[in-house]
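First the structure, then my questions, so here it is.
All protein chains but one are shown in place.
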Amino acid sequence: MTDAIRIRHLAWRAGKEFAIRDLAMTVPAGAIYGFLGPNGSGKTTTIRLMLGMLPPQDGTIEVLGHSVPRFAHRALERIGYVPERLHLYQTLTVDESIRFHKAFHKDFDAAEAERLRARFGLREDQLVSRLSKGEAGKLMMLLALSQRAELLVLDEPTDGLDPVIRREVLGALVEYVDARKATVFISSHLVHEQERICDWVGVMDGGRLIAELPMQEFRSGIKRLRVAQAPAVRDAAPFALLSREPLSAQHEQWVVRGWQPEMREWFQRVGADVRDIQDLDLEESFVELLRGARTVTQETR
Amino acid sequence: MSEPRLAIAGLAIARGALALGVAATLALSPGGAAAQSSLELRARADSAQRRATLLREAYRRVIEQDAPIADRTLSLDGVTLRYRGMDLGSADSVRVVEGVTRGLARLRAGTGAALPALLDTAAWSLDVRRRGPFGSSDLYVRDGRTNWRHTLKHPIQATDVEAGLLTRAGDRLVERTEQLRDRMGWFALRPDVAPWGEVARRLATNWSAAGRACAAGALASCRLVLERYRPKEAVTRYFEPRDYRDVVVSGASSATDSLFFASKARCVAGADSACARIVRDITPADPFGGAVRGTLLAHAIELGGDAAVARLVERRPADADLEAISLLADAAGVSEDSLIASWHRRTFAALEPASGAGVPLILSTVAWSGLLFVASRRRRYL
Partner (left out) sequence: MFGQILYTQVKWSRAAVAVLSAIAFVLPALLWRAVHQGWMREYSALEVMRGFAVLGPALGVVAFFVGFILVAQAWAADAATRHVYALSLPIPWARYVALRYGAGALLLLVPTIALWLGVMLILSLVTIPESLNAYPGTVTLRFLLAALFSYSVMFALQYLSGKRAAYILLTALVGVFAFSLVLGLAGYGEVVDAVTGALLRWPGPLAVFASDWMLVDV
């Protein structure tokens, strides 16, 4: 098995407002996959479909070799899940939550759980309902990591946490991944955070996966160009044009994806000239990617 | 619609021919000389049944002729049948006729020559009315004096009509017999529907010591229970001092003034002396009732069969001096003590606690719960 998660032609709709259409996603085993997208793009919905909590209306989902939702419970034996919001029983204490979770996961490492509990500074007798947002996030991460799971599915695990706690949580995650070579699927709208740890990126917008590429390509392959005598036709270009706008009578600003240095020759062949090439940081790349996808959507309507 | 004269004449001819045929058969059979003296049907059960079958067939032939019928009445074997809300040729009406013929056959077997005197069937009429589209019916049995209504939650069946006739006959039986007038008669000829269990329960929980002692097996107390109620001697005959509170609460009172109600309140609150004082002044109501005594009549008929019915219908001059128990024991062909003992066994064999958690209830409740549990296991999603 080379893919931890494989999704093909996934479709799901809730009412008239939101739909996931023809989603295809591949998460290689051992990868740290960053699932990016603005709020409301369908990240959490996709994760819930992936874990069998929602029924797909079309398409196939395979997680760790098991068909979901039919055999979701088998996949969940090997998945550590941290949802967006606290999902644990509020009237249990930290210790009771750990014991309850342990009862359902046969590979649960109680010693590791205790170690993480001490590291995160969680008291055994604290009620879950009395935990702060950060403490709750730490507890959920503790449980997921103590399961010794092959696949971690983390939905906005650091959302709303202060930088100190965020660093603690991500630090524990990175240690886990280094030690166990687990696959991590981490969803977030915090692009810069993903940049540090992910090696694959999937970008979601409006229920569609608009891009799925290695982080390196995402990081270095999106450029802002200043082009003189910009050609009208762009379909034959060797790169993906995300946006273009005029700067002056002579020059246009292009944002392209998949840029390679030798692509300058193409501009020369079409009578244009690249005057300037600017690197974009991940956040700017993400914004341009979204803008490009939304422009295409408007043009096709 | 009225019955055509042809149909009436045809039926009369058929009946006459049948009677002659039966008479001829009896005359030619061994012992026919003795039976020949009676053309009324003191039938053996099989003869009565044959006659009922022939009558039914004659009736069917009338219907099959598809003759117009002027009104919805039919006179059958001395009983007038009046139909409302259903067709004369319908399945309902055929069942009614069958019920009448079976009922009359049963009664004739038991009452023989005394049937007309007992039942005065010429004055009888049965009204059958359908209610609603679901086939419910009302059966009215009129015997010239009373109008008795059966409400049925199903289309009328022959057994309903037969039961109606037997019920009315039982009532007439007790009405015409002086000694039996203090007991219910509607189930006298139908011991299968007699309220044995209720009677047993009533005695076991009775507010009189005599009733409770009877339930416990004291047959002498049972005799007191089954005899005619004697209100003037009631306090000493049936009750003990510990029963007085219940007598005041449950029994009738002949006093209505405010002084009585004040005493009653004190008695109910626990003042035994107030209860004793009240009991001296009132006439306690019968703690047993007609249903209890009626079961002895039904049991006597159970033991003695049709001969018991015939004995009760027959009136002998000496009967006027007999107590009910004596009369019933004579009808059943057993001694009084045997009758009472046998009645006690029959009645208290039917005693059952009201509520239970028997195996059927356990199984059904667990099954329903299991069904609900299975339904709740259906896969759910967010």
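Going in written order, the chains are labelled A and B, and every chain counts its residues from 1.
As a convention for this text, contacts are C-beta pairs under 8 Å (C-beta built on N, C-alpha and C of every residue); 3 or more make two chains touch, one makes a residue touch a chain.
Since the structure is predicted, the reported quantities are computational estimates derived from the model, not experimental observations.
Only one residue in the set B:183, B:201 or B:299 touches the chain that does not appear here, and it is B:201.
Remark: the omitted chain is touched by one listed residue; of B:220, B:265 or B:362 this is B:362.
Which of B:127, B:227 or B:246 touches the hidden chain is settled by the complete complex: it is B:246. The residue from B:145, B:232, B:280 or B:380 that touches the chain not shown here is B:380. Listed for chain A, the residues touching the missing chain in the whole complex are 51-53, 73-74, 76-77, 79, 81, 83, 85-92, 96, 99-100, 103-105.
Although one chain is not drawn, its touching partners on chain B can still be listed: residues 131-134, 136, 153, 200-201, 204-207, 212, 215-216, 242-243, 245-246, 249-250, 269-270, 351-357, 360-362, 364-370, 372-373, 375-382.
We adopt the following convention: only the chains that are shown with their structure count from here on.
Chain B has its Cα centroid 85 Å from the Cα centroid of chain A.
If you check the complex, the residues on chain A that touch chain B are 48, 53-55, 69.
Residues 379, 381-382 of chain B are the ones that touch chain A when the two sit in their complex.
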